[in-house]
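Since the structure comes first, as structure tokens, the remarks are kept for the end.
Each chain you see keeps its place in the complex, though not every chain is here.
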Amino acid sequence: MSDDVPAISRFPVPELDDLPDDVRERIVAVQEKSGFVPNVFLALAHRPDEFRAFFAYHDALMDRPGGLSKAEREMIVVATSSRNQCQYCVVAHGAILRIRAKNPLLADQIAANYRKADITPRQRAILDVALKVCDAAYEVNDDDFAALRAHGLDDEDIWDVAAITAFFALSNRMANVTDMRPNEEFYSLGR
Amino acid sequence: MSDDVPAISRFPVPELDDLPDDVRERIVAVQEKSGFVPNVFLALAHRPDEFRAFFAYHDALMDRPGGLSKAEREMIVVATSSRNQCQYCVVAHGAILRIRAKNPLLADQIAANYRKADITPRQRAILDVALKVCDAAYEVNDDDFAALRAHGLDDEDIWDVAAITAFFALSNRMANVTDMRPNEEFYSLGR
């Protein structure tokens, strides 16, 4: 690696040609859709088995039909990743949130202090519970379920709130330990 | 469910016969090997796609060859799950640790205060970093890598320390939010 290009991970980053076919194909597909390869794909491809499980889990949660909108799912990611000080996820999912919500301000608002963001009371309740799952899941109780049901979430939606938060608890820790670097493209997307 | 049997999850628990074949087969295989079905399999089977990703991830980390022994991997699980107050994982993986380490005391020692456990200096260093990944991954830095290398871990082993901790950050949150109940069998296994 040249001195001029910052590393995208502390760990070795494989060449596309050295990857198993299915992993490479997933990456190529993303590149074709997005115009670039988000670094999380390259950094995690260092371990193909974990790569497969990671993205299968991600897709199961983020692409699943259900009561939470795509934008609401990304709000959960941005709010909890900010609490976990995960630079990669705040920057990358901030971009995705701007696009999903068609709102150039929301991601920065939520990353800084979600209590002051331009969101609905329902979304505020979702983020309150997501942050509790993030910080003190051992204290989650019936009251939290009731608070979300009061805003029209059913139990499957609440599972999604918890599972998205839990999945990014994993993701944030991997990004922080590997020093995963956000692609420059993300910073300006959707603004 | 009769009133006499405590629920194993807040969420619906599927009947084996209603599950997709691959999920059911995985569960049956565990049952044949262990003599019972750990409740995490039943609770997570509520969502087969997530079930598949969860156990694929689990196996990729816990069964992978590498420098960490099986017992050391379970030590990480028990120590970080205790910090996260995850009853299911402390009890279930406590049992697995007793078996893997052939030591009836170690799991209870680590769950209560790993700094006082009968472990080697290498294992103490591993758990120190695991707890940092658990609590403050955003502060992990070169010093943590150096501390583990000084005990003979290579970078792949350090990835394992981080990834096992990160995976159980997910698992602990799901278990706490779903009120997942440890099987009674776990409490006495390996004592």
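Order as written gives the chain letters A and B; numbering starts at 1 within each chain.
As a convention for this text, contacts are C-beta pairs under 8 Å (C-beta built on N, C-alpha and C of every residue); 3 or more make two chains touch, one makes a residue touch a chain.
Computed from a predicted structure; not experimentally measured.
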Whole-complex copies, counting every chain including the 2 in place: 6
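Here is the rule we go by: only the chains that are shown with their structure count from here on.
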Chain B contact footprint on chain A (complex, rising order): 10-11, 46-47, 49-50, 52-54, 56-57, 60-61, 64, 84-86, 133-134, 137-138, 140, 145, 155, 159, 162-163, 165-167, 169-174, 176-178
